[in-house]
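The structure that follows is given in the form of structure tokens.
Only a single protein chain was left out; the remaining protein chains are all shown in position.
Order as written gives the chain letters A, B and C; numbering starts at 1 within each chain.
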């Protein structure tokens, strides 16, 4: 059985680098979020449209291991592998690799849920399907 | 007659510096916006509350002269001086000074208006008052 | 005679949108900078490598007209057209168009120079060539 794995190729933008000359730590969360949202869009879940309807996809926990740094000119791949955490929590294993040498840059587990206007968990069907399959 | 001038003191955060070791150009717009919103709050205009009501304060033009750079550890002042551009456009003269030596860092003129849900200009009363006085 | 025009296609990332649900004003400067740096790289000028050598490409003035907003899901094009401002200043006409309807989103003129370690203008040869041709 193959595991679902979505990948997104991106490139470092110079303004994302900080005074150490490498991509700032917080920016990797931007990369991870963008890749997750692109993945969700592919399976029919639109983060912005849901927010407009009062359903907010939220991150409840992020664990990020920084293995190496990206810098100006680097291209990289962000992976997204969904996994079941609980009936209402979905996890995303997200690794970032530098394209030039396939070096691991970041290994992350981002856990989230969906909250309705009352702040109660309410997962979109497409996310439930993923949890059922995972 | 004294002209209104709102000032906000701020400090550079390290993540705002880029690989040249100085505050990135785009970040000054963040500083300018934050000072404008604090000024507006002081005169009774809440950017976020207006947005929630469907009234969007929008920038239509920004002219920014970069005179010097801020870097890690710097503290600075952002000035906000409103001026009348037209019956529906308000300008904000915004200068940024480094506190240590009062050196001019940025001189900007940011012009904006308020748009209602139909995309038509609709200025909050407090802004009209400023335009009348300016 | 054709004018040089570099174009870069990009997509809005959700984290770039603010509480009004549209791309935040400051983020357009990120887009403009990224497109300029990609253009410079194409003509052989590496912003980060120059900074490491003590030559800093700096923006001295930005004029930005905001014509329309980009939002979640939008793809867009950033144009870069160099022009001569003075012997030591180069201008970049930069327009941003939404791809779906070719609507103008931003029209900008960004002026810059290159400063050596002593803070004196010192343009890389490739930039001088552009100024000569422009």
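Definition applied: a contact is a pair of C-beta atoms (placed from the backbone, for glycine too) under 8 Å apart; a residue touches a chain by one contact, two chains touch by 3 or more.
Since the structure is predicted, the reported quantities are computational estimates derived from the model, not experimental observations.
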item	value
Residue, one of A:11, A:43 or A:64, that touches the chain absent here	A:64
Of C:18, C:46, C:65 or C:83, the one touching the omitted chain in the full complex	C:18
Subunit B, residues in touch with the chain not shown (by the definition above)	13-15, 17, 21, 30, 33-34, 37, 41, 46-48, 52, 71-73
Where the unshown chain meets subunit A, residue by residue	19-20, 24-27, 29-30, 33, 48, 51, 56, 58-66, 69
On subunit C, residues whose C-beta touches the chain left out of the figure	14-15, 17-19, 21, 24, 26, 72
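Convention: only the chains that are shown with their structure count from here on.
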item	value
Subunit B against subunit A, contact positions shared by both copies (same if over half, else different)	same
Most central chain, judged by mean C-alpha position against the global CA mean	C
Greatest separation from subunit B - chain, by CA centre	A
Junction residues of subunit B, two or more chains touched	19, 24, 26
